[in-house]
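Taking it in order: structure first as structure tokens, then the write-up.
Missing here: one protein chain of the complex. Every other protein chain is in place.
Every chain is named by a letter (A and B) in the order it is written, and numbering of its residues begins at 1.
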Amino acid sequence: MRNYVLKKIGLGIILLFCVSFFVFSMIYLMPGDPVTIMAGQLAKPENLEALRHEYGLDRPLLVQYVDWITGIMHGDFGISYKYRIPVWDMVSTRIPISLKLTVITMIIQYAIAVPAGLYCAFKKDKAFDRITVNTSLVLTAVPSFWLSVLLILGFAVGLGWFPASGFETWKHYVLPITAGVLSGLASTIRLTKSEAIDVLNEKYVTTAYAKGLPERRVLTRHVLRNSLIVITVNLFMSLPWLISGYMIIERIFGIPGMGNLMLSSIIQQDFNVVQAIILIITVLTVICNILSDIVLGFLDPRIRISVTGGDK
Amino acid sequence: MGEKLLKVENLCIDYKVKDGYLSAVNNVNFELRRGEILAIVGESGCGKSTVAHSLLQLLAGGNAKVTGKAIFNDRNLLELKRQEIEKVRGREIGMIFQNPLDSLNPVYTTGWQVAEGIELDGVSKEEAWKRVIELYKDVKMPDAESRAKSFPHELSGGMRQRVMIAMMLARRPELLIADEPTTALDVTIEAQILRIIKALRDDFDTAVMMITHNFGLVAEVADFVVVMYAGHVVETGTVFDIFDEPKHPYTSLLMKALPRIKKTEGRLQTIDGSVPRITGDFVGCRFANRCPYATEQCRTQEPPLVQVSGTHSYSCFREGGDK
Partner (left out) sequence: MNQSPIKEFFTSCYKNVNFMIGFIMVLSVIVVAIFANQIAPYGYDAADPTSILLAPSGEHLFGTDNMGRDLFSRIVYGTRITLQVALIGAGLQLVIGVTLGLLSGYFGGPLDKGLTFLADLTYCIPGLIMALAVVTIIGSGLTNAIIAISIVNWASYTRMVRAKTMSIRNQAFIETGISFGESSRSIMFRYILPNIVPVIIVTVSMQLPGTIMSTTTLSFLGVGSMPPSPDWGLMVSESIDYIARGPWMCIFPGLALVYTVFGFNILGEGLRDLLDVRMKSQ
């Protein structure tokens, strides 16, 4: 198990290295010049040179990368080109907001989707299953941005129950979280259902019945237990995707999260900030991947053996 | 002869499919007494597994229509309510399956899975674990204690099948259904497993219903034989009836398909064609399309049941079978 975790962490570090290099070189892949962007089109050439020197952009690429990555390890993401304040100060306040929303959304989403998906699998082709399948088919065709706007139209503008934007009280959270939950609900239900159906068709479920176990025990100890492997892994894996998907929702509901900041930074060409956010989300992704692998190892004894190079 | 344990009468199983009904098992009759080993023989897809699963109400999908009777200890298994059949499974009738890797849950230790059944009888966890170790020793599992703590994928095929047998013997069932118990195993392991099954019959007077496509296995263990083809019983009899005097062409052909040690015949004979899909309005003999002796009569009329002796019967128009 220890080797297994170490191997996964090693892969994660390689991944981080690759992404960080890509993110770092973004600025050189772009057609524009960061210094011009900072100073504006009308700046004098000597000022540009001074700025270039001030930000260390006149040194060799690799030196810059090493500097950059060392800085980041000490929590220094550089200075925003646009606002001239440390990027970390801009980003750090926003991470908890995004994380809080995503985690709440995820919990609610799974609390609804897993029981619903399991129920659909157990009662396949019955009324509830059919309704769920058809609803989720339609739901997958609805983009989250439109869903959010519709929610605002219905519950904020129309009924006036909840505010349309802001993040001060719990009421502000209702609509964004609803939008977040709904936008991922269909795929989670589908995944749970198909996984549970696969497990239900496994021969060991027949064995469990043949042993004389009561149906309830078969469903909880065998079907549910084994379906949870894939479902839990999926939960961890989808967290970063949810955070990035939340970008749209943050934008619409005016929530000052990471995604919202990233979007405005892209539009304002504040690349330091964009870089920082991409990197942070990648770090989160890598952490989630490692966590999901570790959880998988705990849930499925077959993995532990095959990865640690056990007897078979 | 022991007392009568199971009597299957007019068992029919139809699967609902898109365009009507698919007849998987039709009008199957047989009996089984305590201490007897009955083999149901046929190619894959002939309905023998379906019969076995239907007895414990284990047919998957819920689109199977089962009619007829299966009287076991004065109760019709096919009509039992869910809670009632749950009490029969494992306790009165045990069942072991073809592929012992797929048949064990990969996330629990094998011992846990055996103990899980034992605990249904109100036995404490410690007590159940002790029983598991005893059972593992009974089925000649090497290194029983550590094997009980192993996961299924850590065991070999033969060991996994022993686990299955231990699991199904744990509660001393009166009838053991073995669905192709040795198909996935090699020959030496096969012999060991068969020895365990035979010992079980000798020691506890357990009845065994063995489902197989291998006539070699039948000769080795069975007392009685039921030959099935496309959901029909085409011939039944004692193992001597069937081997000495096979009457139905299908039985004869199956036996010719059997590899023998003595190379009397040049090559292994196979039967051409495959088992047909039988839908609701089928008439005639189900074997007609592959039978070397088929006549016009075979394709239009259901063949009669011919009683050769008290124990031996077959259903075919041909007098004297394949002679």
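We take it that a residue touches a chain if its C-beta (ideal position, glycine included) is under 8 Å from a C-beta of that chain, and two chains touch if they have at least 3 such contacts.
Because the structure is a prediction, the values reported are computed rather than measured.
Interchain touches from the omitted chain, evaluated on the whole complex, reach A.
Which of A:Ile243, A:Leu261, A:Ala276 or A:Leu299 touches the hidden chain is settled by the complete complex: it is A:Ile243. Considering A:Ile79, A:Val149 or A:Leu224, the position touching the chain not shown turns out to be A:Val149 (whole complex). Note on the undisplayed chain: of the listed residues A:Leu175, A:Ile281 or A:Leu299, the one touching it is A:Ile281.
Looking at subunit A, the residues touching the absent chain are 15, 18-19, 23, 26, 29-31, 137-138, 140-146, 149-150, 152-153, 157, 191, 230, 240-241, 243-245, 247-248, 251-252, 262-263, 266-267, 271, 274, 278, 281-282, 285-286, 289.
In this text, only the chains that are shown with their structure count from here on.
With each centre defined as the average position of its C-alpha atoms, the distance from subunit A to subunit B rounds to 51 Å.
Subunit A contributes residues 201-204, 206-215, 221-222, 225-226, 229, 299-302, 305, 310-312 to its touches with subunit B in the complex.
Interface of subunit B with subunit A (complex): residues 53, 56, 58, 60, 82-83, 86-91, 94-95, 97, 99, 102-107, 113, 116-117, 120, 151, 153-154, 164, 167-168, 171.
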